[in-house]
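Data block below; observations after.
One chain of protein is taken out of this complex; the other chains stay put.
So, chain A:
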Amino acid sequence: MTGAAGAALASLVFPGTARSAKHFGTLAESELLIGFAHTSPVNDGGWTQKHDEAIRHLHALYPAIRTLYVESVPYSADATRIFRQFVAEGAQMIIATSNYGDFISDVAEQAPDTIFLECDGHRVSDNLGWYYMTHWYASYVIGIAAARLSRSGRLGYVASFPTPSVLASANATLLGARSVNPSATLRAIPINSWFDPQAAASAGAALIDSGCDFLAGIMDDPGYLRVAQQRGVWAAMWNTDMRQFGPDAYVSSVVLDFAPFYAQTVRRRLAGSWRAEGRFLKLGEGVDRDRWGARVPPAVAREADDVRRRILAGWSPFTGPIRDSRGIVRVAEGHTMSDADIYAWDWQVQGVSGLV
């Protein structure tokens, strides 16, 4: 028992490195019931919609499996109740498409024969794993295009909350931009929401009025893309292809596709080969830059795509020296930030302001 607790502790300390040894038996396709807990409605036009599309893809691949979902699950004890209900309904697999911390791990402890997966989670135990996409590589690639397209070298960023994920996204965008224009800067405005089209549009307009001519961000809605279109500046988005909302302004998106990962997870569960682990989905493995916008010059797209190919081949742009916004070297020359480091990023790189 102590050994198991020790292993669980080790997996808490080293997220992503641990892989549980616990086996789950094989299942027939018709026996599998998966419960999904979503953080927003399935038609939110962004994050949850991408998960919902992946679920529909699962049904096409495995017509006999059954899935349940609950939308807008709050980050509260209500989430615990919903996970428990999934267990009571006989789900062998419960997938939370956002971080639910203790609310999911508590239930996972009490239901050792049910598999739990948490998107953006941090804990691994025998039956609880997590997955997250390494969106920072896509942001870096888009950052390169941003620096080439921006005349002023001032990029704006519509942020939600100053969380590591948002810092990684903003930092990666500017590091990409600085790789071609060392004097580029990025000004972020956190709007304290993942979804508030009016606030996102206001923040975008304020950034443009302050001299930014390229907007990036991490929003579920196309709010600031419309503003960029009206004002004749560039914008890069998140989650989905949003070019219809601003065809002239659209540069690219950090596009997500969870279908391959969910298909693989189900395949492993059916075959009895699923093991709990923390899993980073690499560039091209469920996260990528979107097809470039119609007005992005081919030369710019080519230059950014060359870097994308290098990343796909294994090169990491997150290599020192990297300074923080106070000028202190945080990643020494020759060192490369691992995905786990980037996943826990809690400082702004030099040139980024507004987040911490």
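Note that in this section contacts are C-beta pairs under 8 Å (C-beta built on N, C-alpha and C of every residue); 3 or more make two chains touch, one makes a residue touch a chain; residues count from 1.
FYI, contacts and distances are computed from a predicted model.
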Fill in: "Sarcosine oxidase subunit delta", "Butyryl-CoA dehydrogenase", "Ancillary SecYEG translocon subunit" or "ABC transporter permease" - which is the UniProt name of the missing chain
"ABC transporter permease"
Practice prompt. Among A:Pro190, A:Gly293 or A:Pro317, single out the residue that touches the unshown chain.
Written response: A:Pro190
Fill in: Hidden-chain contact residue, picked from the options A:Asp120, A:Asp221, A:Asp257 or A:Asp290
A:Asp221
Response to the item:
Interface residues of chain A toward the undisplayed chain are 41, 43-46, 49, 156, 187, 189-193, 195-199, 201-203, 205-207, 209-210, 212, 221-223, 226, 244-245, 353-354
